[in-house]
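To keep things clear, I will list the structure first and then write my remarks on it.
For this depiction, one protein chain was excluded, whereas all remaining protein chains were kept in their positions.
Here the chain labels run A, B and C in written order, and each chain numbers its own residues starting at 1.
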Amino acid sequence: MIAILKQNTTEPQKKHLIEWFEMQGLKVHVSDGEFRTVLGIIGDTSTMDLEMIELLDIVDSVKRITESFKSANRKFHPEDTVIKVGDVKIGDGSLVTIAGPCSVESEEQILEIAKAVKESGADILRGGTFKPRTSPYAFQGMRQEGIQLLIKARELTGLPIITEIMNAEHLEYFEDVDIIQVGARNMQNFELLKALGRIDKPILIKRGMSSTINELLMSAEYVMAGGNEKVILCERGIRTYETATRNTLDLSAVPVLKGLTHLPILVDPSHATGKRALIEPMSLAGVAAGADGLMIEVHNHPELALSDGPQSLVPEDFDKLMTKIRRVKEAIS
Amino acid sequence: MIAILKQNTTEPQKKHLIEWFEMQGLKVHVSDGEFRTVLGIIGDTSTMDLEMIELLDIVDSVKRITESFKSANRKFHPEDTVIKVGDVKIGDGSLVTIAGPCSVESEEQILEIAKAVKESGADILRGGTFKPRTSPYAFQGMRQEGIQLLIKARELTGLPIITEIMNAEHLEYFEDVDIIQVGARNMQNFELLKALGRIDKPILIKRGMSSTINELLMSAEYVMAGGNEKVILCERGIRTYETATRNTLDLSAVPVLKGLTHLPILVDPSHATGKRALIEPMSLAGVAAGADGLMIEVHNHPELALSDGPQSLVPEDFDKLMTKIRRVKEAIS
Amino acid sequence: MIAILKQNTTEPQKKHLIEWFEMQGLKVHVSDGEFRTVLGIIGDTSTMDLEMIELLDIVDSVKRITESFKSANRKFHPEDTVIKVGDVKIGDGSLVTIAGPCSVESEEQILEIAKAVKESGADILRGGTFKPRTSPYAFQGMRQEGIQLLIKARELTGLPIITEIMNAEHLEYFEDVDIIQVGARNMQNFELLKALGRIDKPILIKRGMSSTINELLMSAEYVMAGGNEKVILCERGIRTYETATRNTLDLSAVPVLKGLTHLPILVDPSHATGKRALIEPMSLAGVAAGADGLMIEVHNHPELALSDGPQSLVPEDFDKLMTKIRRVKEAIS
Partner (left out) sequence: MIAILKQNTTEPQKKHLIEWFEMQGLKVHVSDGEFRTVLGIIGDTSTMDLEMIELLDIVDSVKRITESFKSANRKFHPEDTVIKVGDVKIGDGSLVTIAGPCSVESEEQILEIAKAVKESGADILRGGTFKPRTSPYAFQGMRQEGIQLLIKARELTGLPIITEIMNAEHLEYFEDVDIIQVGARNMQNFELLKALGRIDKPILIKRGMSSTINELLMSAEYVMAGGNEKVILCERGIRTYETATRNTLDLSAVPVLKGLTHLPILVDPSHATGKRALIEPMSLAGVAAGADGLMIEVHNHPELALSDGPQSLVPEDFDKLMTKIRRVKEAIS
């Protein structure tokens, strides 16, 4: 850790601060410049509250120079983590595809989509059951009933299933789910993360809409610190000023994360863009950027099937997309 | 609600979509332009999923024209909501000051600060007990023990107390707390919001770091839809590209919210800026912008008391600040 | 254009506004909802100042429903624009690579890099001569002398050259340059854009760091409205809260732009990421997202050549990258 002191710091103040650091068992390296003094603080500073130190009157700014995540850190764990779910391996260099509807709506719907994505080569079935909705008046999902339908779809197709949890109290319903998803809005629901650290099941964490890459890794660390090392990360778009897309898919996060952590990284192009026409190009771009997999929404809207054309990615589109995905994956291998 | 159709939409597609809206009990007004058709959809669209409609192949974009929040909407409830906590009234045109430390750390600390802020004229005592920390290795707060210390401080000073909840499972510990705070990171923890809607106690909701004003109101709506109408909103800074301050305090949100809702609005200048020197000017600016109150961190760092100068807002600073706050409040009244 | 009126608008006010629109030669369609009136304004509104109308007391919000760009609009010009520079075609479905150093620093440097990138298959040579630098104390570029060195490099290699202009007064120096670049900081330097609209030479416009896709197209429109239709667009990263990369490369902008305009779109992964390790994955992702070309910085730092390894993309790296780029391009074709 580096602390840069303000110009007008007196010698007694500086001495006092250095002693305080030393009392915490840290070593301090002092470097005096013309206008500023820089303290290099050496030792384990991971429990230290940088914001509190930054509030000190004599401190201009503080900068961590070793990452505060440990279990997720590639530095201490250079080999890629491979997570096995049934026969599927995530993070072993292959490309995994998770596909399915935004919400589980009915048995007919989920079974039909499950069969279709299985045929097209998807590896895992997704489907929302507990739905985080901005409005309390909107459909909140089929909840545990939806999970039962996902399980039926797994029986039919053999595809492992993933669905989102919103509250640790619901954990009992997720016992037979293969991967538990933490949504973007709950990425810093630390009590939920702690609870997921106590179970033995793969956890997929979506990056919060305005979370930094470092914060995403710290959320993974919450789960791993509890003992559950099966964490998968997922980039799904960040909030920016641009309104042409729902969010801005930050594909640079993929190689940045690959450098910082050994955990697998997926990309979700559906939520980020909010537009059907962008799913194909952004899926291919995600693969080219080095993602370990994709998470793609596939719908069938019989109730909305307008006369001459479907809307959003339907099974036939997904099938064509899978062919292109495989070609790009091959090209970069 | 307005739906703008794409240029190449065929007549049968348009007809099909209109029929679908009408099946939901809505009326549709068609307006054909040279390049685009605009549908005006009239009726209660609050349960409708705009994102799903936007995904339709023939739809270019969708825009809500009536707000989707109802209980929080000033349109249906023109008079200001006034929330009473003991003798303190929030939202009645006066200025309420909530003060106290970031975290409750010890009995000595919280009692000393409580006495000091009481003397300076603070109305309510704050103090973190369950702490949402980015790192699992950082101090997670004194939890229920901290709440007991807050209660002692209330006994000593008569100040009502507020502290943050992170999980509905902890609700039992908060029974004797006067106001329950929902932190920025949990603003869209919808399960927590629902649980808080079922109790009868004032809830202060902090705006999420990347939440829109509309989303903040929708979170208030979650609590209110459950039956608890005692909601207080709090602006605490949003995430932007600027790094000179920890977050960017969005003071325009105060008059915008005042126009949209009848709920009281507070401003927290401490978390937003992260710098001691900014607390005074941004507190005064918050008052001038029309806030119903302020939430200010006041510390005493005996362990870090450097020889010739305190660090961050200490009780003496707070006392001087209170005098200035009162003068600005008077000037705008 | 759609104007949504405020709830409390009176009939005479509404009538007055409608008459005002009609006086401008526009037709107005009125749609009355329960709480709001929506005006559909039909006709050419491209000269209209939306912000002024939005300021009107009775107007809640205004939304354009036809784009305000015309010459750049794919709707009026469905076929892709192909721009020829010597033998190179930009926008014809092939992938064009522009490569070269950030700044032209010496004859030796630019000739060496030019030869190297030519051998690796680059199509066009780039090199900064007039440099927009945040600090007035930093190197401002070799200016016209640098352009002369680029011309020498073209003579040697046959590669067309591109360099950035900062001021219309410098246009005379650019007479023998093949493509003139407008940098991100000058994307809304409208006087410069107008001057470039009066010449007959391809103009590459980089997206401003905080410009929307719509604003980028409006800047292209400034050049095209003057008569110069040879405009190339370039995504180079936008400013967001994330600090792990210098900017956030917004690859979704590529397919969004492809839908809105017939102009070619390039991607610059070097400036966006600021990190050598990200250039390869983001170049490949740019190709997979559908870009018409890439703009890549290639350096040779003899003065900084540290003992066992070069720093940033050097010619050998670029050569390997070109092979991968060609494979991904083939995979998506």
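Following the convention adopted for this analysis, contacts are C-beta pairs under 8 Å (C-beta built on N, C-alpha and C of every residue); 3 or more make two chains touch, one makes a residue touch a chain.
Here the structure is a predicted model, which means the values were calculated and not measured.
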| Interface with the undisplayed chain - residues on chain A | 2, 4, 7, 29, 31, 33-36, 38, 40, 42, 60, 63, 65-66, 75, 210, 239-241, 243
| field | Footprint left on chain B by the chain that the document does not show | value | 210, 212-214, 238, 240-245, 248-256, 259, 272-273, 275, 277-278, 281-282, 284-290, 324, 327-328, 330-332
| Residues on chain C that touch the omitted chain in the whole complex? | 10, 12-13, 16-17, 20, 46-49, 51-52, 54-58, 68, 102, 132-139, 166-169, 185-186, 188-194, 208-210, 215, 218, 221-222, 225-226, 239, 246, 274-276, 299, 303-304, 306-312
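Everything that follows uses one rule, which is that only the chains that are shown with their structure count from here on.
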| Where the CA atoms of chain A average out and where those of chain C average out, how many Å apart are those spots? | 31
| Quick one: chain B and chain C, Cα centre-to-centre, how many Å? | 39
| remark: Residue ranges of chain B touching at least 2 other chains are 210, 239
